[in-house]
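Note that this complex is displayed minus one protein chain, with the remaining chains in position.
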Amino acid sequence: MVLLFPLFLPLAGALLVFLCRNPRVVVRVALTAGTLELAAIGIAVYSIHSWGVLQVGRYLCADGLTSFFLISLGLISALVLVYSSGYLRHVPEGRFSSLRWFYGLVFLFLFTMVAVYLSANLGMMWIFVEATTLASALLVGFYNTEGAVEAGWKYLIVCTVGIAFALFGTIAFYLAAVKGGVSPQSALDWGTLMAAAPGLVGGRELLKLAFVFVAVGYGTKVGFVPMHSWLPDAHAEAPSPISALLSAVLLNCAMYALLRFDAITSRAIGSGFSHTLLLIFGGVSLAVASLLMIVQRDLKRLLAYSSIEHMGIVAIGIGLGGTLGLLGALLHTFNHSIAKTLLFFTAGNVRENFGTLRMERIRGMALSLPWAGGALIVGGLAITGMPPFGLFVSELVILTAAFSTAHYFIAVLMLAAISVVFGALLHHFQHMLMGKSDDVPAQPALQASWLVVMGVCALCLVVLGVHIPAAFKAVLRGAMAVLQP
Amino acid sequence: MTLMTNVLQVLLLILLAPLVRGVISRIKARIQNRRGASVWRPYADVLKLFRKQDLVPASASFVFRLAPMVVFTTTLVVAAFVPLLHGLALLGVTGDFVLLVYLLALGRFFLMLGAMDGGSSFGGMGASREALVSTLAEAPFLLALMSVAIAAHTASIAGMVQWTMGQNFFQFSAVHALAFAALVLVAIAETGRIPVDNPTTHLELTMIHEAMVLEYSGPSLALIEWASAIKLTVVMALLIALFVPWGMASSVSALALGVASLVMLLKIAALVLALALVECSVAKLRMYLVPDFLGVASALAILAVVFTALMR
Amino acid sequence: MNHAIFKSLLFLGAGAISDAAHTLDLEELGGLQKRMPLTGTVFLIACCSIVGLPLFNGFVSEWLTFRSFLAGSEMTNLSAAIVLPLAAGVLALIGGLAAACFAKVYGVGFLGRPRSGEAGRANEASLPMQAGMGALATACVVIGIFPGLVLRSLGALTEELLPGAALPPAATSLTVVLPWIALFVLVLVGGFAGFKRAKKLTATWACGLPGLDERMQYTSTAFSKPLRKVFSRVYRAERTLEVVPGDPPYFPVSISYRSVRTTSFEKFLYRPGVDAIVTAALRLRRLQTGNIQIYLLYIFAALIALLMFMRWA
Partner (left out) sequence: MGLFETAAAKALASSGVFLFMTVLLIAAAKRISTCIALFSVQSLIITAQIIAVSRMHHSTEGFVIAGLVLSVKVIAIPYVLYRIVEELKAPRDVSSSTSSSQSVFIAAGLILLSFFAVRPYVGVLGGDQAMLAAAVALVLTGGFLMVSRKKALMQVVGLLVLDNGIFLAALTTTFGMPLVIEIGIVFDLLMGVFLMGLFVFRIRDTFDHLDVSKLRRLRG
């Protein structure tokens, strides 16, 4: 019963927002719905933590892993809603670009993502991942500029093609399960699949085929390198709060699906094949993204490539396997989403005040926009994995995992990539922060809500960097238990 | 009793130093068939200079007058390291070769500063050339001593000497041969003899040590002259002690000491003759050929060290 | 620990110089020892310590490093037994170079005649500065002469790190020898200083020519010229010589010579690496063509490649 609230609240929110006309009311309704959603997720997580797996009907189930990802979803969506309340004062005209449509689509987007986390059935999970693409396509194209439309179109087509392959992968899993003697009706339920997994060792060839399709399919949604091309366009052209949602939560959603499939395959035919695949994807994404970050000219494209790079690190974490690798990967998804949200909000501020995101034309942020400058520094240091922040901890855990399991090549590749990224980001941010700029409005627009939101992000990063609170550790342990029974 | 002999050794070394220098210049003169000054000439110089007045440039600071004193004292202390007549020396057991090398470096360092304090270009030139020579000489000097130390499994000079005395004379050791060759080359550079630097010249093109002490006069100059004489004798004694110590007294009886002193005199005479012969036959090297000269010394020293490991 | 003491002392000295002479360019300093006696002496002590001369604290740690290299030669592993003693040779070379460098710094900076008006008018540092520097200098000398104080307490530390690693006997003998040498030197230098009759101040000897001015002294670049020439392969100086010929070409109007020491590490190590990465990044950027059809091709290619990998892996 507790699971229904977090699922249907966004849906109700979306309907409500569509109904009311006046923009101010829309914002207020959105904020209340947002806080209610956060509370519902909090209750859900608490109940999952106290009563273990919750099952509602045949298709809704939530276990430790879900609660871990729900936390980041709830936190980030609340932050995004608060931030966008102050951000979207000027709304471009266009049929689908009114404030009502913005919040309606955001809530639909949240509904689909919560549905992905809560779906017990792998088929349902595929359907809702596909639904996330559909819900967010319009959001990417919200500004209706040439770039936004092009980005929206590419996002929609490339992701749908990718996801179609994931569908075939899911079907192959279903087939392998049915062949392995699982009853057709519940062949896609995660619980039954995990239980029957050791028995599926007969369909080794089929499971490997299935995992290849799933990896390519959901890999497109995660943004692994050969299939990443839509990500920089989508995240750069979307409005900043939306790119924060896309980068911080949607990528985790796809990674969540990959985690589920990887858990099943490694239980069935051993983690050799699936982990090598993930290591390959992770390593290639890490290398290519870190190199591309050097030559970026647009701030949000730079942040998009950094998302690809961090998803590569998470994939490497999962690929290394073992408690250390998995712990590092899970922790990294959480830390990355918070740091990336902070950076995209800063990018929003920069766009508000400088009117452009081209880094050559942004100068002297430290002087003219002290708060945004400060946030950029904190975000920059965090995203490059500097000590006081959470990302350092998770990257360190993943590196220890790499060295302890003698994956020296991957460890060296990761270290090299991280240093290249550090160089690139430092170069770009230093260029933006220093110097003197003339085209900055005398009185920079600064919203109280922005300060609060960025403060919360920075606080979370430091807390996770210095000492992981006990409650969070418990949830993390619950998630690990699910993946490694 | 041994303390007495050790002190005696140091005194002997210090007092005989000018004589050695006198003999060398006398032999060189004879070789160039000129009469040459008397053998006791250096003593006369030193005593004369002590009575003279000390001229100090107006711009010089206290370092100018301090330098000669430091040079003299460090050379004295180094003299205390080297066993002359019997296997022990005043500081031979407790002090080791690193301390010896760096004490010489201390003396050189202050001499360089004193030279630059004079305020003339000669001082600066001498100091800069000395810097070059001493930098390149320090590594082979230390490596050569280290190779002997490794072979003798001890770092103290006295220990090394006693170890070599224990060795059989006819058992040829490559390490010692290489180390000896390296040390001879370094000694020439260190004491500023002919192939590297001409001690008697005042031609600014060639002089290194003399350029540094150009400004000095009176007692300061006396101290420096005496110190360089002691340094020459100490280096010779070190060479003899480390490589041909046989014939040194093993016990501290008067008879043994007498025989040992006779043998030592013979050895020093041989070395002096060799040095004089070399100085007369070889022309002084051009300034920028000295690095190659010392390069050979370092190569020999490195080889010696490598051989210690191989021949173990 | 030694390095902490004498390096901070050197920096304080540099601060005092820049405060007094308003410049840190060695070419313009000179004769500061007479103008700033205490700072000069303290700086001299610091220079002696950093070079590692006996009776100063630098020597103790260098001596220990040498002895550890020597001990290294006892190791059974052949390559270590060869490499470690040779490393001692390198350390000696570094010691020599340090001696040359700091002789230059102190000699050109503090001794001889002031090379610029500023240096000529420099006056002694304020009392608190002197006190600070003085304390550090005494620390240098005391540790240099009585290393026993420090070695025993450090011994406890090493005991914790390497249980059973007692201080070698030679070190204790060093702690005995150094004080005696210091006493011997003190007595002798004191005796000579007392014994000397009054000195007479004259002009520096200028081969009988009148008017020897300060520009005739060796400058710091001149001082280091021989060493730079010997180690030219490391310094790789870039020399440019321009001669502007006059109307009769035999008497040039101006000759300008400029030699710049290239930072060889940056030029040969970092620059090529960074360039390679940036060119790779630029080439990779062409990967993102902007055409959706190419993107779809990437996905199909990735899928087919993986299927092939699966067939044969």
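Note that the chains are named A, B and C in the order they appear, and that numbering of residues resets to 1 at the start of each chain.
The definition used in the following text is that a contact is a pair of C-beta atoms (placed from the backbone, for glycine too) under 8 Å apart; a residue touches a chain by one contact, two chains touch by 3 or more.
Predicted, not measured: the structure shown is a model, and the values here were computed from it.
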item	value
Shown chains that the omitted chain touches within the full complex	A, C
Contacting the left-out chain in the complete assembly, out of A:L167, A:M386 or A:A416	A:L167
Hidden-chain contact residue, picked from the options A:E130, A:E309 or A:E352	A:E130
Option from A:V29, A:L99, A:L138 or A:I242 whose C-beta touches the chain left out	A:L138
Contact partner of the left-out chain, one of A:M113, A:A151 or A:V182	A:A151
For subunit C, the residues touching the chain missing from this view	285, 288-293, 296-297, 300, 307, 311
Residues of subunit A in contact with the chain not shown	59, 96, 121, 123-124, 126-127, 130-131, 134, 137-138, 141, 144-147, 149-154, 156-157, 160-161, 164-165, 167-168, 171-172, 174-175, 178-179, 184-185, 188, 203, 205-206, 209, 232-233, 236-237, 295-297, 301
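Throughout what follows, only the chains that are shown with their structure count from here on.
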item	value
Geometric centre distance via CA averages, subunit C-subunit A, whole Å	51
Gap in Å, rounded to a whole number, between the CA centres of subunit C and subunit B	28
Residues of subunit B engaged with two or more neighbouring chains	none
Complex contacts: residues of subunit C adjacent to subunit A	274, 277-278, 280-282, 284-285, 287-288, 292, 294-296, 298-299, 301-303, 306-307, 310, 313
Footprint of subunit C on subunit B - complex, ascending	53-66, 69-70, 72-74, 76-77, 91, 93-96, 98-99, 101-103, 105-106, 108-109, 112-113, 115-125, 127-129, 131-132, 134-143, 146-147, 149-150, 153, 155-156, 214-215, 219, 223, 287-288, 291, 298, 301-302, 305-306, 308-310, 312
Residue numbers on subunit A that touch subunit C, as the complex places them	153-154, 157-158, 161-162, 165, 208-209, 212-213, 215-216, 219-220, 226-227, 229-230, 232, 273, 276-277, 288, 291-295, 420, 423
